[in-house]
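Sharing a structure here in structure tokens format.
Note that one protein chain of the assembly has been removed; the remaining protein chains are unaltered in position.
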Amino acid sequence: MEQILTICVYCGCGCGVYLGKENGRVVASSPSRNHPISQGNLCVKGWHLHEFIHHPERLTTPLLRKDNKLVPVGWDEALDYTARRLSEIRDSNGPDALGLLSSAKCSNEENYLLQKFSRAVLGTNNIDHCARL
Amino acid sequence: MKETTVILAKDNLQGLLRKLGRDKSLVAPVTNQWGDTLYTEITDIDGTELDLSKQPQASLKGFFFPQQEVIQTYDTTAGYEFTPQRHIQPTLFFGVRSCDLHAVLYMDMIFSSPERDDAYFARRQDTTIITLACTTPFANCFCNATGSGPFMEYGYDLQLTDLGDRFLVEAGRQQGEQILQAWGHFFEPATEEDVQLQYQLSLEAGGRFQRKVEVEHACRILASGEVDEQIWQQLSARCADCGGCAYVCPTCTCFNIRDAQQEPSKGERIRSWDACTFSGFTRMAGGHNPINSDHALQRRFLHKLKYDVEKHGKPSCVGCGRCVDICFGHVDITTFIEAVVED
Partner (left out) sequence: MAGLATAFGSGAMTNSINELEDVDVVIVSGSNTTEAHPQIARRILAAVDRGAKLIVIDPRRTALAQEAHVHLALRPGTDIALLNGMMRIILDEGLADDHFIEMRTENFIALRDQLFKIDLDEIAAITGVDRQLMHTAACLYARAYKSTFCYCLGITQHICGTNNVQTIANMAMLTGNVEKENAGVDPLRGQNNVQGACDMAALPACLPGYQSLADMQIRQKFKQCWGVDVPLTPGRTVLDMTHSGHNGTLRGMFVMGENPILSDPDQTKVQATLEGLDFLAVSDIFLTETAQLAHVVFPAASFAEKSGTVTNSERRVQYMHQVIEPIGECKPDSTIIAELAERMGYEMYYESMAEVMEEIALLIPIYGGMHHDRLRSSWGLQWPCPNRDHPGTPFLHKHYFSGGKGHFTPAQHQEPFEPPGDAFPLTLITGRIYHHYHTGTMTRRCASLNRESDKALLQINPVDATTSAIRNGDLVELTSRRGTIRLWAQISEDIRPGQVYTTFHFSEAPVNLLTTGAADPIAKCPEFKVCAVKVARVES
């Protein structure tokens, strides 16, 4: 079983966690003994960090609303449609008619890219996340 | 002098492991770039440095009894059909300390009766364990008090003792004898001096324990009497309910089984570690819990130090000390033992 170091996704403590991988699946979580925060222990959430990764309810294909139902579609269709609708709204109602919510669960790089997308591509500062919540 | 006792020059270790790793995967303690020592599967023996000087942060438990595994798949399309999932991986474990091997022997016993646990033995079969006698116990260790170290007396395939530039090698079981026979050219005969030196090291190791944990004394008290209610309450108040003690414990073998539906009529039966310290372990369907939170730790400590003594003649704590550092509230088994003995 391969052990790969990552950081716990829950609270702001930021514990170092090893995820155990077997046959392409994440099947175990354990603390890093030397990590400055976890120092060898994890709370109950950290010890079960692997449990949601392969949950059967994970989304695995893009979904597009057709006849008021979300149906599986290919990536190109979902992305093309989204880019077109965002452009249409920006062009007819102005960029500030669009709003983006980023996530305290996503990485720094992703947050950076989304705000860049908001400011440089859409042209609006309407971007926030749940820091206040 | 034991029957098969030989010497392995340290320079020959890598060559021997390469041979042994031909038809088995090789697992040994390795310290990674962040300073954490883990039992690691070694794929590149030339590029990997073994670290036999530190205690791996987890025991071998997860290799035979993983934190989570699919033990069966099911299909209810036409009646109930279960297909067992068995993971067989012939493995050679090298550099295992006596506490961890004692724990494996304990698990072998637990998982073989009353029913043989096929999922466990699929992983356990065809494994060889080469132990390393502890000449310098680690900071939290107390295997001398639990009768599970620092040197193995039985149960190993091969036991190595570090004599400086060479290892003294003892064959304990048939698999060990086979290795010595098959790869005899790596070994040379042990002299009386080597055997005396090993004995001297075992004497000295006994004196190097940094902790004195009165396991036997506590077991005697627990066998005859009740634990003061206050002790349970004080310990439980500081328990963070993380389950870490049970998860890291090499002899905690409680598990939960659940079915995860993948498709309407198909799914997986998953076994995962459980901890008797969790309230959900005993909570009944209606919400009533016969064990209140003041006694969260009771089951675990009494199982290790009282019930297993009654059943198997000795405590099932192997004194590896891993639960000491892992505990958020310093309410590990050594705190409990101290409290019981002081009382």
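Per-chain numbering from 1; labels A and B assigned in written order.
By definition in this document, contacts are C-beta pairs under 8 Å (C-beta built on N, C-alpha and C of every residue); 3 or more make two chains touch, one makes a residue touch a chain.
Source: prediction; values computed, not measured.
Listed for chain B, the residues touching the missing chain in the whole complex are 33-34, 237-238, 240-242, 256, 258, 260, 270, 272, 274, 278-280, 287, 328-330. Think of the hidden chain as still there; on chain A it touches residues 4-16, 19, 21, 24-26, 34-38, 41, 43-45, 48, 50-55, 57-65, 70, 75, 78-83, 85-87, 89, 93, 95-133.
Please note the rule applied: only the chains that are shown with their structure count from here on.
Chain A contributes residues 1-3, 5, 16, 18, 20, 22, 27-35, 39-44, 46-47, 50-51, 55-56 to its touches with chain B in the complex. The part of chain B that touches chain A in the complex is made up of residues 32, 34-38, 40-41, 57-58, 62-63, 66-69, 87, 240-244, 247-248, 260-262, 267, 272, 278, 325-328.
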